[in-house]
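Heads up, this is only part of the complex; the chains shown haven't been moved.
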């Protein structure tokens, strides 16, 4: 459970509700079912017209996953680097075969399994790099589709908010001659859709797109790191060089130093 | 027939009509022939001034094709990969000549036919890759012209909506001295063009541009995959390497495994 | 004479005039010389401050050329490809010297003349490619300057429209105390400049920029195609390979097939 996402969302909704309650006791003024249906429905309709249904579903599920904690973080990256350096020593001593046992330990991660299989098959460093980079690129492209759909929904929601307000305005203005007193409340209702559109975009779609993109970029970064490591393994580089190259991906504060770790043991 | 595109479009129009009917029984208030002509006509006029007529026609036809189902999907990609791997074994055993028979099976696809002809002619891997990449690039550029026209129409329609509203406002404000009571209904009519412009952009032009772009990107992806496969065939790489490289383009869930498939038979 | 550009422009102006006449018999309401001078003059002034005068003149002339028909189209590209393939056979048989006669046939096209001179001088494929690509790049950059000026004028015109409306509003609001009845007509006049700015941008500057950019991109495409062809000639590649590579630039529907053409004769 990603506490901060949840907290941020609750805080955002709370601020919105709280600031309304400070201004008026009449919360119902902001609850208007047809307005909600128009904005949310229009946004979804435009999205389903413009995007394959399978990707839209993934994007909507993606909103939910922003409440789950991030899988790849600093510690994971550090462990990843550590494992590759360890495998460097292993390969130097005993060749690629012992990696078959290691593969079982990471069986839940198809990217690592695929990489180890390439190493065991005995491809050259350039072949391993090319094939694994292709996996990393294509995975990133595939996952960014959801992010782009959410981002485009973040632009569509305020547009349908404005459409709703225009409809409300036209109805209201047309009736103005008969009953000028209704102008104020009519405009108030008409502005609700704009408010919904902006809120939806700013509290749901745009932040979800940002968070998913950030995660994809971290995953991409991790993939690039692993690709580089596996290519160096395939090139049979010294474990020391592998460690230096791997550390170049990390924040100096969390760099890996196998000499020091061995001393500390 | 692409059900979701159709459904999305109907849902969008339905929400629009429904939310109007909830607000006023007077649907005619939103039907204003001169407004429709101004917005749609102005958008088309500006587009015909700025773009070659042949491409505008293709773009308008493109809107219609968004209602047809997508040609290249997951299964197609999987079959494509399977065929290339199979051809890898074929070429390894019997050389490029049997591909001439295979070519007949894919005769409806000019890209594959062109590629097989290059293979049979006996070009090197780099020559095949360079020539086929050039086809893929140029096809993509050619097809993106329509997408860009639709996207620019999505920006032009609201601008002509605003032009219409300005015209309506000027006429209305000029007459205001004589008849202040007409202000409301006059403004209501003037706002119609803005509404049409935004609706046209958000329910027609932008989603059509998105969907066509998505399809072109998938086609491009498929072309890149085929180019890579054919270059590997021309380089006479092992079927195993071809399979690994081809799989690097696919979602792990739909990766191809010829060993497993043979076992399963 | 580019019929569609002309037709589009006339249609745009006609729709504008027609929709006004439907709303009011008073066309003069929309003709306001100081407003036109402010918007057009302000746009030109800002452009002359920000751009070299020579390029602005070229950009303004560029608007006029959008009414002339497009020089490079499908047939031209096909002929271009045909000529290069024919030259491939010629060079294979008799070397580069016969190209001197061919050069006279294309004397009106400095790009082809320059390329043939490079071939006759006897440079390598890479030298020919590098030098001709440099011509293609620099020609494109040079010509895009006009396009960018027109596009920036398309952003400047509405801004000066808004400036004019602000001036009108300030004058009108300041006088409001004395004569509240003049508010409507005053606002009507003030909105004229916004209308001019948006119309100028959407019917003149932006479409002209689009059309000129499209033509430069087609010219660029043609240059890239010729560069590739001449580099292959310099590399002494087989006419068959030249044909395959050249065809990779063309839509499958208009691909060139010298074998078929010979049979058809």
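Odds and ends about this structure:
As written, the chain order gives the labels A, B and C, with residue 1 at the start of each chain.
Quick note on the criterion: a contact is a pair of C-beta atoms (placed from the backbone, for glycine too) under 8 Å apart; a residue touches a chain by one contact, two chains touch by 3 or more.
Every value quoted in this text rests on a predicted model; they were computed, and no experiment measured them.
Taken over the full complex in this file rather than the chains on view, the one protein sequence occurs as 5 copies, with 3 of them shown.
Rule of thumb we're sticking to: only the chains that are shown with their structure count from here on.
Rounded to a multiple of 5, the Cα-based rotation taking chain A onto chain C is 145 degrees.
Comparing mean CA positions across the assembly, the chain most remote from chain C is A.
Comparing the residue numbers each copy contributes, chain A and chain B share less than half of them at their mutual interface.
Separating the centre of chain A from that of chain B, both taken as means of CA atoms, is a distance of 25 Å. Here the CA centre of chain A is 40 Å from the CA centre of chain C. Here chain A touches chain B in the complex through residues 34-35, 37-38, 41-42, 44-53, 55, 110-111, 114, 117-118, 121, 123, 127, 130-132, 134-135, 138, 141-142, 145, 152, 156, 159-160, 162-164, 166-171, 173-177, going by the rule given at the top.
Those residues of chain B that touch chain A in the shared complex are 4-5, 7-9, 11-12, 15-16, 18-20, 22-24, 26, 29-30, 66, 70, 181-185, 187-188, 191-192, 194-195, 198-199, 201-203, 206-211, 214, 221, 228, 240-241, 244-245, 247-252.
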